[in-house]
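Below you'll find the structure, written out as structure tokens, and then a few comments.
Every protein chain of the complex appears in place save one, which is left out.
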Amino acid sequence: MKKSTQVALILLITSLIAFNLFGVQRFPRPEFENGYQQPETILNAPRALFFEYFDLAVLIGSLSLITWLILKKRSRKAVFWVMIFSLLYFGFYRKGCICPVGSLQNVTLALFNPEYSLPINGIAFFIIPLVFTLFFGRTFCAGVCPLGAIQDVFALRPVSLKSWVQSLLGLIPFIYLGLAVLFAATASDFIVCRYDPFVGFFRHNASFMMFAIGGILLFISVFIARPYCRFLCPYGVLLNLVSRFSKKHLTIAPSACISCRLCENSCPFGAIDKPTGAKFKQPSNVLVKKLILYCLIIPFLMAVCGWTASKYYESFAKVNFKVKLATEIMQSKNSESEVIPLEITAFRSSGNSEEVLFEEAKVILNRFYLGNWFLGGFIGLVFGLTLARLTIIPYKTDYTTNKGTCFSCARCVDYCPVKE
Amino acid sequence: MFKKFDLKNFGTDQLWNRIALVSGIFALLVCVLLIGNYIQVKKADPINMKVINSLVERLHKDPSDVKLREEIRTLDLLSRKAYFTSKWQIRTGGYFVLAAIALMVISLQIISYRKTIVPQLSPENDDNTMAYRNKTRVFIVTGGSLILATALIFAILATNELKEKFAVQEINEETPIENNSDLITQAADSLVLEIIDTTGTSNITIKHTVASAFTNNDSVNEKSAASSKDNFPTFRGPGGNGIAKQKNIPISWDGSTGDNIRWKTAIPLPGYNSPIIWGNKIFVTGANTAKREVYCINRNTGAMIWTVVVENIPNSPGQAPKVIAETGHAAPTAATDGIGVYAIFSNGDIIGLDMDGKKLWAENLGVPGNHYGHSSSLMIFKDLVIVQYDQKTSPKLMALSTKTGKTVWSTNRDVKISWASPVIVNTGKRTEIILAAEPFVASYNPADGKELWKIDCISGEVGPSVAYANGMVFSVNDYSKLAAIKIGADQPTVLWENTDYLSDIPSPVATDKYLILSTSYGLTVCYDAVTGEKYWEKEFGNNVYASPIIAEGKVYLMDKTGIMHIFKADKEYVSLGEPKLGEPSVCTPAFTNGFIYLRGDKNLYSIGK
Amino acid sequence: MKQKLIIGFSVILLLTVVYLIGSDLFTNSSKHDENPTEYKIDKLRQIDSSLICYKEINHFNSGMSKAKGLAIDENNTIYIAGNKQVLLFNSSGIKTGGFKMDTLAHCLAVDNDQIYLGAGNRILQYNIAGEQISSWPAFNPKSFITSIALNGNHIYAADAINRRVFKYNKNGNLVWEIGKKDTAKGFEGFVIPSPYFEVAFGAYNDMWAVNPGKHLVQNFSVEGEIQSSWGLTSFSIEGFSGCCNPSHIAILPNGEFVTYEKGLERIKIYDPTGKFRCVVAGPESFMRKEDLILKIAPCVVDLAVDNEGTIYVLDANNMVKVFVKK
Partner (left out) sequence: MDNKKLNRREFINKGVRIGIGVGIGVIGYELLSRTLSSKTVWQIDPAKCIQCGKCATSCVLEQSAVKCLHVYQMCGYCDLCSGYLRPETKELTTGAENQLCPTSAIERKYIDDPYFEYHINEELCIGCGKCVKGCGAFGNGSLQLQVQHELCVNCNQCAIARECPSEAFSRVPASSPYLLKGFGGK
């Protein structure tokens, strides 16, 4: 990789000032008699800010391009090549960081912790794909996201999943999202980044477990297309929700659908809704009854799930470094074991007060308690709404893409006999 | 499309298939090699480092060993080479795998690209939509409720106590601070301004932590109040007030069948003192005329951790004093503050041991002039051991330093001999030591021993300690009376009194609403704490020497035959169980969360699962 | 059928992934791996307790935030310099006086109620009431005075930056400087890698300077001629370890040397010939157990002895610890 842009800085003036407090050179420079020149410590500057903006420009450019290719050109081939580009640029060149999927957590952390602020790039990477999705559907997923791209190239022998399997597995991302938000809001961990399965491939390095997870997912991708996007990705949840209300969206047929059924099995992601026709039309009184039923069930579900989750707040909180440390310190006091973990030794040696640590840990625990209530409530809500959605069958006469789950990959377009 | 070059005509499917196959196999092979390499590196690298290190150590002992030096150099070179080679291998291998997989994917993509799209019509009927949706619903409902049910079960079983534990730890934190300032004070008798400052700050911290721990006006010793979740530091619980904060205390067991008995450990020497608990350690004492011992027992296993024989104490009398059998030589319960454990015996020997049984200090307070035998238990306030020494001549209340055993203060009391233990409570405004002996119930400032108040309301040979709840002190003695004393105002007043049922050994216990009083002849009575109205009385039929303790709103009362009477502290007598220990017992129980510890005549029991 | 198998297999794999992630997140894998490259400094810091021949009898807080220098006068009054002030204590640690000034002094020496302070590149003279008597011009703008000693009518200042000991008379006039390499007289010059450079006077008005880069304590005549030197480079107890050691010395009335060695944090006694005698205090006196493993910053700031042979140690927490013979 070229580092031509890297600038070698000489030791910063500020640090020189630090050594020269009181106008004294504190470190007696040896008296060299042979004219030896002291070398300077070379400090390489980080990637220049310009390139961060360049990344942003690439993101906007590729998003615009792919949106245009999907909605106007309706070309799967072109989408494929943009996808390859993104895979190479955001994936292998930029090593998978920064990505909108992870930026979700930075945004959460910033929203919950006023003292944390994130650079403009972090905000932009979170918001721009959402805005594009709001207007044009999930074109970001189609070919800009490197995580989607790496799976998509492996989608070689896709089989279609039964819709109930898909619905069931489709609940996982919601839980993952809830957890990611909880851990980010409590400033505990960025779990989406920690368990990003493909970033290891982009960096040619990861722990064995992460390689294994990534490898398994890529292997699954051959048969179940894009498993991470469909059944894990927490950012996908947001895009899914937003996309349902998008202004424009990829359609299978450029004009009216002729219901030829040719596209029925074209979607590897099971995102084509079949026409339901008049026979599933439910009388409105039945619908109202169901609606009332769910209005009662959902709050109950939320309460039960919330209470259940709230009982686990301690196990969740132990993900947080401070809580973990406080717990370990407490255990070490009660146990007679001689082996003291390094963390405790480091903490004690740092001279910080345990009292303060315990106080902080307690605050974090309280946050987790509340957070777990919300998490449980959220999961209950998702379950309830999923059930409700399944009872109500929308009236449909055409083959259409499911605006929520469709990745706008434009595969189905090639199957449609309507070309104009 | 492409005119000159078209993938559709480039190579045959068969060719691409073969390429894909070969590159796939290659990638797999390299992958396996890489994993092997990875495991090897993980294992091998640190070992070499260790070998070299040990060789170098050998060389340091014999610097002239040229051969050894050469060996180290070769080994070092080899291991470093191996390290960097394997790193290189992994890197290169990684690129090979990447390239091979890329090639495989490209060829497979080309094959699929060249396949003409054959739209398939799904054979399934449209009607399935509805069925699928129903199926989905069923699966979500069953799957979801299964998960929820398991989660719920575990949620109910889950104990969340970290928060409280942290609070406990915070309180315990104050001890080192005190130590520190103490050391400073001792070091420089008259103080530099700055030092006073330091002491001042630590005082403020202590006050602060105590205040935060007392949000609900708990009526127990400050320091132990917070630690009560885990520990049971003194007789009748923290502060000696008969209230335990522990939860999930078992209500059924059987000593003869071993049912719900976690362990049982024989205590070598007899003693009527009760177990006390700190962390994983239980302490009891035992003594006969010849020998006095302190025992430390592992709370989880019942194994004896250490035994300390209390001997060679300066001024200790050669002969044990005469005591009656019902008191014995080790009646007072020991006390612990997590730093040390402190025990007193019938001959006036008092000892401070650290948690590992190392002697911190020991002395003899003078053989107590007591015709039954000294029985008042020790209490702890901050870094003081509180000793009630109401003996025949010069009765007094003393506070010894937990660190040195030196008397910090001593207050003479104009009373007759008494066998009651001090009770240390926080009355909201301050912490007081409350004691009962003929002729009065009196309160002392634990910091300096100054008398805070006293009220004449008791007489005779006082055995029961007082009980405190919600601004009320309850004192009782046989052939005297039961008095409910309202404190808080400048002068305490007797709110109500009663002479129907009087106790001479078991101490009463009180909550905000109820006063539970047991008599040594086995009758238990419950009064309204404020009005003195009697709610119920119950005859157990056996003598009772142990004091009742309230935990989770349940009263635990051990009778002399070893039957534990568990009933609700409520308006009605509701028995919750009468489990048998299978061994006579006169000792008050001790608790930790989920467990109860009982001392019988011979054995110490841990009950609970 | 085959398709169903593939789906089933893939779904199970997917759930395995979910399980793996979940279990990794929630199982508290507190793996405390051994560090193969650990530098086991705590082992080096171990001291045979039978070698310890002094005991701590007292300690007191200087009440200063950046205490730097410690000195004791002939009446056993303790002077502590630092944080733009000088404080006086009696031998039991009770503050008896002090004054503020406007510079941070790093070292000081006291004689006849006159206080000489080394503050950067200047020597300042104060009387006990806190009045500045004189301020001598800097010999060199880059100088950094790390130690001052008084003898008779002369003041000796050790300058770590210039690697010189300067001898002044009481009017501030330079008498001589030593430190120049003089191979003819067998003097190699001072090697001073960091600002630890001490000068002290023994009971017989013998002048001693530390050559910390060489682990030597060297004796000079009042004319500045090198007389003798002693010192051994070793991690074992008899020697000096690391670089810039001994970083502080003081000389007892009986001519024995008290040395402080940073890094291993040990204070030791050497007899007048430079033979190791015993240990005053090991690292345990200044460090908690955790610090023994991790702490690498020096714990002792300065040391001094009174005319009864009591050793006073100023530590990095601004505490003075007092040691006497067992």
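We just call them A, B and C in the order they show up, numbering each chain from 1.
One rule holds in what follows: a residue touches a chain if its C-beta (ideal position, glycine included) is under 8 Å from a C-beta of that chain, and two chains touch if they have at least 3 such contacts.
The model shown is predicted, which means the values in this text are computed figures rather than measured ones.
The chain that is not displayed touches the following shown chains in the complete assembly: A, B, C. The hidden chain makes contact, of the residues A:242, A:263, A:375 or A:390, with A:242. Looking at A:60, A:88 or A:118, the residue that reaches the missing chain in the full complex is A:118.
Only one residue from A:47, A:77 or A:289 touches the chain missing from this view: A:47. If you put the missing chain back, the residues of chain A touching it would be 3, 6, 11-12, 14-16, 18-19, 21, 26-30, 32-34, 36, 38-41, 43-47, 49, 52, 95, 97-98, 102-103, 105-107, 110-111, 114, 117-121, 123, 127, 130-131, 134, 189-190, 193-194, 199-200, 203-206, 242, 245-247, 321, 341-343, 345-347, 349-350, 395.
Hidden from this view is one chain, which touches chain C at 33, 35-39, 41, 44, 188, 191-195, 213-214, 233-236, 241-245, 262-264, 294, 296-297.
Hidden from this view is one chain, which touches chain B at 49, 55-56, 59-60, 63, 69, 72-73, 76-77, 80, 83-84, 87, 90-91, 94.
Please note the rule applied: only the chains that are shown with their structure count from here on.
A comparison of the A-C and B-C interfaces places the larger number of contacting C-beta pairs at A-C. Once CA atoms are averaged chain by chain and compared with the all-protein CA average, the nearest chain turns out to be B. For the pair chain B and chain C, the distance between mean C-alpha positions equals 44 Å. Shared interface positions of chain B, i.e. residues touching 2 or more other chains, are not present. Against chain A, the residues of chain C that register as touching in their complex are 3, 6-7, 10-11, 13-14, 16-18, 20-21, 24-26, 28, 30, 32, 104, 120-121, 141-144, 160-163, 189, 191-195, 288, 290-291, 293-295. Residues 34, 36-37, 58-63, 89, 92-95 of chain C are the ones touching chain B in the complex. Within the complex, the chain A residues that touch chain B are 153-154, 156, 162-164, 167-168, 171, 201, 204-205, 208, 261-266, 274-277, 280, 304-305, 307-309, 311-315, 317, 323, 326-327, 329-330, 333-336, 353-355, 358-359, 361-362, 365-366, 383, 386-387, 390-391, 393, 414-415.
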